[in-house]
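The complex appears here without one of its protein chains, the remainder shown in place.
This part shows chain A:
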Amino acid sequence: MAKQIQHLDRVAIRFAGDSGDGMQLTGDRFASETAILGNDLSTLPNYPAEIRAPSGSLHGVSSFQVHFAAHDVLTPGDSPDVLVAMNPAALRANLADLPPNAEIIVNTDEFTTRNLEKVGYTSNPLENDSLDGFTVHRVPLTSATIAALADFEVSKKDAERAKNMFALGLLSWMYSRPTEGTVEFLRQKFAKKPKIAAANVAAFQAGWNYGETTEDFAVRYEVKPANLLPGTYRSVNGNSALAYGLVAAGLRAHLPVFLGAYPITPASEILHELSAYKRYGVTTFQAEDEIAAVGSALGASYGGALGVTSTSGPGLALKTETLGLAVMLELPLVIVDVQRAGPSTGLPTKTEQSDLNIALFGRHGEAPLAVIAARSPADCFYAALEAARIALTYRMPVILLSDGYLANGSEPWLLPDPADLPDLRVEFATEPNGPDGKFLPYLHDPHTLARPWAVPGTPGLEHRVGGLEKANNTGAVSYVPADHDLMMRLRAARVEAIDVPDLEVEDPTGDARVLVLGWGSTYGPIGAACRKLRERGVSIAQAHLRHISPLPRNVGTVLAGYDRVIIPEMNLGQLAHVIRDRYLVDAVSYNKVNGQPFTSAELETVLEEVVRND
C-alpha cells in the first residue's frame, strides 16, 4: 500500500515510559538520526528524582523530548506534537502537555487492569472517550516485539526489553529518519553480546516494517534539512559543553586546569566529564565538602593553575567565604553554578534562575566579582572560555551561571577550530617590580588593575598573602583607614575595568518600541517568542545579557531607547531588581518559579500584551 507523504516544517516528539524502558536512549538515538539528516534540533530529558522509582508508577516516568525542524531551533519545543507512551503512567503523566490533535502512540500491552490501577485510572482511557481529540495509534509494542524475536536466541525478558527499539524503528519510519547510525550503534553497544545486538537490530527493523505495512499508519512525514552552516558537528548538553570549555580554557592558556568539586545535582556531570580528561591537562579532586572543593581550587590557582570549582546553589552558599578570600587575594578562580530550584534543598532536579542574587551579592563585606551566564547548551563552551578569560586577565573569581535546563538540554554544536578561540596565555611574575629590587605583590597594572601572579617556586618573589586588609603595592597587612578605603574602591574598580562587549539588540524591523531583556537559559524561549511575534507583524526588540557583573557599558543607552522594557526570569525578579536600581528604568518583570522553563507560547502571549498596551 502506498503511503501518503506529508511535509512538515517542525515537529516535537516526546518519548515517555517507565524508568526501566530505556526512553533516554531511545530519544537520544532518534535525535542522533535527526542530526545526521541535517535538521536543527534541541532536546530535553526529564528524569524522575528517585534513583529507582517503583515500576509503572507516575513518579517513575522518564521522558525525552526532541524538537527538530527545517530551520534553526531555539528550544526543545513547548508541547509535543507526538507522544510515545510506553505504559499508562507515561500517558497519564504527559497527557496534560499535549495540544489538541496531537498524535499518541500507546503500548496497548501495558494497559492492564493492574497497571491502570497503579496510576489511578478507574477505566481504561483507550476504551473511553478521554482521548477524543487526539489521534491515537494503538500498538501492541511488547507483544509485537516478542513475536518479531521469536526465532532469536534471547530470553523472553531480553526480547521484551527490546521494545524501545521497536518504538524507535516505528518513529524512524514515520519521520523518514536514516537508520544506519542506530544499527551501527546497537552493534557497538552490544559488541560483547552479539545475540542481544542482533535482537535489538531486529526489533528496530520490525518497528520500521510495522509502520510501513500497518494500515493504522497511513501518513509518513518528512522534515527537510535545515540550512545549517557547513562543518563538523556534535551533540552536546550544557554540562558537556561546559566541561569542554574548561579544557579549552586550560589549553588556550597553556595552564593546567584543577577542578575541585563535591557531588551535587545537577552539576556532577562536569566533575565526571573532567575526570576523564586527564590527558588534556586536567586534574580533578573530589573534595570532602563544597568548602574544600573551592578551597583546593584556590590553592591550585595560588600555585599557578586555572582553579575551577563546579556546584549548584546549596554548594555556592557554602563557598561564599572562600570567594571573599579569593577577592582579597586577587587570584583567578572560576566558579560554575549550575542553578536549580531553591531555597534549601528545593527541587534539585528542576531548573530555576535562582542564584543571580547570591552570585552578585552573596558575600560578607563588599566583595565584588565578575558574573556571567550561558544562554544555550552549546554556548556553555564559550561561556566557560569567557569566565576563564576574565579570571586570568583580571585576577579575580568569576561566577559562571548555567542551570538545570541548559545542563540537561542538548543541541548540535558546530565544532570550532581551536586556533580561532581566544588566546588566554598569561605571564607569571618572574622579576621584582619595585624600587630597590623589591617585589610588590599588590602593585596593580594600570589598565586591568590586576596584580602580578607570582607563583611559589619563583626565586626572589617570596611574599605573603591573606584575608586581612592590606596596603596597596606592598600587600603588607594594614589597619590604616585610608588603606582599607583605597583597597575597597580598587577591588570594585577592577570589576568595572573588565573589557565587556556592548549589549547587542536584535530588532529586524528597527521600529520596535518594546525591548525584552533576558539573561541565561531563557534565551531560547524568548527568541522563539519574538520570532513568532515578528512573523505576525508585531515589532519587538530582544537583547540578552552574557555579562551581568559588570554590565556592558551601553546598557543604559539601550534601555533608554525603548518605551517599555520587559524582563522575563525564572525567579521572582532578580535581574529586574538590578536593572531598576542601576538605570532607574521602570522595567516590567515577568516571573515563573514552578521549576519548569518558559514555553515560547506563554512568552509570546505575555510579550504581545506588553506591546499592545504600550
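The rule is short, and it goes like this: contacts are C-beta pairs under 8 Å (C-beta built on N, C-alpha and C of every residue); 3 or more make two chains touch, one makes a residue touch a chain; residues count from 1.
Heads up, the rule we're going with is that contacts and distances are computed from a predicted model.
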item	value
Undisplayed chain, where the name is taken from the UniProt record, one of "(2Fe-2S)-binding protein", "Lipoprotein", "2-oxoacid:ferredoxin oxidoreductase subunit beta" or "Multiple sugar transport system permease protein"	"2-oxoacid:ferredoxin oxidoreductase subunit beta"
Touching residue (missing chain; options A:S130, A:T265 or A:T458)	A:T458
Residue of A:L25, A:L126, A:V183 or A:L228 touching the missing chain in the full complex	A:L228
Option from A:K189, A:H254 or A:R489 whose C-beta touches the chain left out	A:H254
Residue among A:D289, A:E496 or A:D563 that touches the chain left out of view	A:D289
Absent chain, residues of chain A that touch it	32, 35-36, 38, 228-235, 244, 247-248, 251-252, 254, 256, 258, 260, 277-281, 283, 285, 287-289, 291-292, 295-305, 307, 321-322, 325, 329, 415-419, 421, 430-431, 437, 455-468, 476-477
